[in-house]
Every structure is written in structure tokens, then in C-alpha cells.
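This is the structure I want to talk about, given as C-alpha cells.
A single protein chain has been omitted; all remaining protein chains appear in their positions.
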């Protein structure tokens, strides 16, 4: 499995639903990670993507899997501010950690979104226990198929996929 | 039908999806009016209320019925600004007129919401051709039952209900 | 409105959810009638058509509107027998009257279905207070638009449309 790309770190300016230290790739090494990129005014994210990310967070055992939300604003920047995001997360009862993807000066596309070459929102990435990207999905995600993938990856030992 | 309350005018600081003059009760007199109060970060509004209002707007004949959206922000004021509302309406392809309910200084509840004694969002009001309130619904609305009511009111002459 | 076709009588071999006399066009004259043709093993009927017919039955005032279900079996005759239909109606909690469309000897298409030139199931017909067909829909039906039509027709006097 040496041909699977190693996930790059995400870079966030601010976090919500995080009590202590912000989650990093390094801290989460050893767990399966679901990295979910969304925008709070993207209809498909609100209707499907974010609820599915939240459902994974509530369903899977936290010692085996971590869900990380990423607010990757690439349009309507004045509308989707951190203040607005906070209200959104509150109203929609979202409890998983959500970071605000940083913008390099003058760039519409935020840094992590660019580093992962995401095509838009919602995007869902699955990273295995060894830190390698195993799935990169843009658009609608089938819950059953994703569940099967996650169940299989959780059954792997961290070393197995290096 | 003299016991039905006459609708009060709405007061808006700004309008979206309006080309010329802002819609007023007076201008719309003679038509059935659906007045739909919502907040752009209220989950039930986004999932059900606003789409239904838009569907009425697209289904009914504009010479018989008018849909007026009202952004009645009573919480998360810093998040649900007119700039954010504009982005929301664009992303969700909302085409019916939407006004921003005005706030009196120091009041969390906006003016029109207070005048109509609305309990929250989404709220849907139906006003007949003669300007009288015939329905005031808070929460989920059944499309079939609402359609029957609107069909009946559109069949009334404007004078019939005074 | 003299160009609207007068509805023909339906012909049924058996009725369910009828206590006394079977409903006929003549008995229902003066009411708006929703005639709903379905098959109990037609997926779109089970998922959408029959539940909508039942919802109309439960929503509208029985003195103004009558819903008549019609089991128009044109395929899988050995599967969709009256005994099977009865079990279906029981399991799905259908309470509106349902008649079994009669078959002329050797005909796959039952008699009423043929007389109305229905294209398949589900088919929904709306008949006004004067007995004239005002709507003939094959396939998916929008509840809001149908509600508007029914509300308007219920507002007509029986004489108006003759």
C-alpha cells in the first residue's frame, strides 16, 4: 500500500467543539480519520454532508475513529464568517470538532482545501490508522458503502497499511 | 367574516429578489398573500419552510397570489446579517421577494414579528384578497392542506370576505 | 366549460372500506371526486399515490369531497387478487373506499381503466361537483398544486361548471 498518499496536515485559524488542544494529524495517528470539508451555506453540505459526518462521530467508537470538520470557505466570504459558523453549529446541534481552514493572503481557496486538491464542498476524506488517504469523495456519499469502508479500516492495525 | 383580523403592514429595512418597488400590503390588495417568516439558520426553515414558500411562488398564478418572505432575526444577530441572507438566497436558488424585518433600537424581536405576535420561525400567514388574516401557522405545514386553503381563497372575490 | 368530458361511471366487482351502499358517480354528484387508480404491487402507487389519496380523504371535508380508490389490475393478475388487496389495505391502514375494477372476459385491462383511457398506475382523476373531469394525471402528483386545484373546485357551486 505504499502508493497511497500520506495525508497532509490541516491548517486552521480557529476551532469549535474542541475543549482542549486542537486535533492534529499527529495526535490522531493510530485512528481512522474522517475529514469532512463543507461550507455552512452549501445546500448539499447542510442537507447531507454535515449530518452524515455528525452521525459517524456519534456512531463510531472514539478510540478507533475521529471525525474532523473543516470549514473550507471559497465563496461568500463575508457571509460565512466564524461568527456565522458558530451559530450554524449551535442551531444544527453539531458536536464534532470543526476547524476554520486558513486563507493565505489574497487567496479565495483556503490552504487545506488547496493542499488536498479538493474540487468543492462537500468533500469527504478517509485517512487510515497509518495516516494514508484511502478515500476522497466529492458530492453525495452512500452511508452503507462508507460504513463498510470504515469498518474495514478500523479492523486494520496501524502498522498493517504502512 | 368581520371577525377576522386585518393584516398589519410589514416593515422591512431591505429587500432581495425585488426588481422595482418593494411589495406592500396595499400594492398586493386583491391577491391572496402568503407571508412566510424565517431565519436563514433555523433548520426547520431551511429544510421545509423556505422551500415550501418558494414552491408556492413557483406554482400559483402571480396575478392571484403573492409570496412574501420575511427574515425575522431574533437570535444570532451577528450571524444572520443581510450579507449572509443574500448569500443564502443565492445558494438555495430562492426567487421570491424577501424583506429584512426591521429592529427597533434595543429590541431582539424585530418589528413585524412582534406586530403579528409570531411565536418563532418558521411562521406562515395567509392573508385573503380583502387583506384579512385567514391562517397563522407556526412550525411544520402540510402542503396538501395549505394548497386546499389557498385554492379556496383564490376562488373568492376580493369583496366576498370583507 | 361545456368542453370538459363528463366522467363515466366506474364498474367494480367488489368494494373495501365501504359500510353500506357502494359509492357511485350519481350518489357523489355535487361533491368534488378524487378517483385514484392503483395496483397494490406498483411501487410508485405504494410509496406515493395511495398515501396521497388517503391523505386527501383524511384532510378534506367529506361533505365537499370524496376519494374513491380503484384497483385497476392489468398485470400479475394471480398475485393481486381481492384477498391480497384486502390484506394490503389492512396493513397500510387505508381507510378510503376502494373498488375492484371489473374485467371483461379475456381482457387484461379492466373495464373502468379502459373507459377512462388510463395509461397506467398510479392515475389520479379529479371530477368537479357537476361530474366533469377537470384533471387526469399519470404518475407523480404534486400535493401543493393538487391541493390548490381541489380547494378551487370545492369553492365552486355544483351548477357553476355545467
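Quick notes
Per-chain numbering from 1; labels A, B and C assigned in written order.
Methods note: a residue touches a chain if its C-beta (ideal position, glycine included) is under 8 Å from a C-beta of that chain, and two chains touch if they have at least 3 such contacts.
The model shown is predicted, which means the values in this text are computed figures rather than measured ones.
In the entire assembly, the chain absent from the figure touches the shown chains A, C. Only one of C:22, C:62 or C:79 touches the absent chain when the whole complex is considered: C:79. The missing chain, though absent from the display, is touched by one residue of A:50, A:100, A:130 or A:150; that residue is A:150. For chain C, the residues touching the absent chain in the complete assembly are 41-43, 46-47, 76, 78-81, 83-84, 86-88, 90-92. One chain is missing from the display, and on chain A it is touched by residues 52, 55-56, 59-60, 142-156.
Everything below uses one rule, namely that only the chains that are shown with their structure count from here on.
If you average the CA atoms of chain A and of chain B, the two centres end up 37 Å from each other. Distance between chain A and chain C, defined via averaged C-alpha coordinates, is recorded as 50 Å.
Contact with two or more other chains is made by no residue of chain C.
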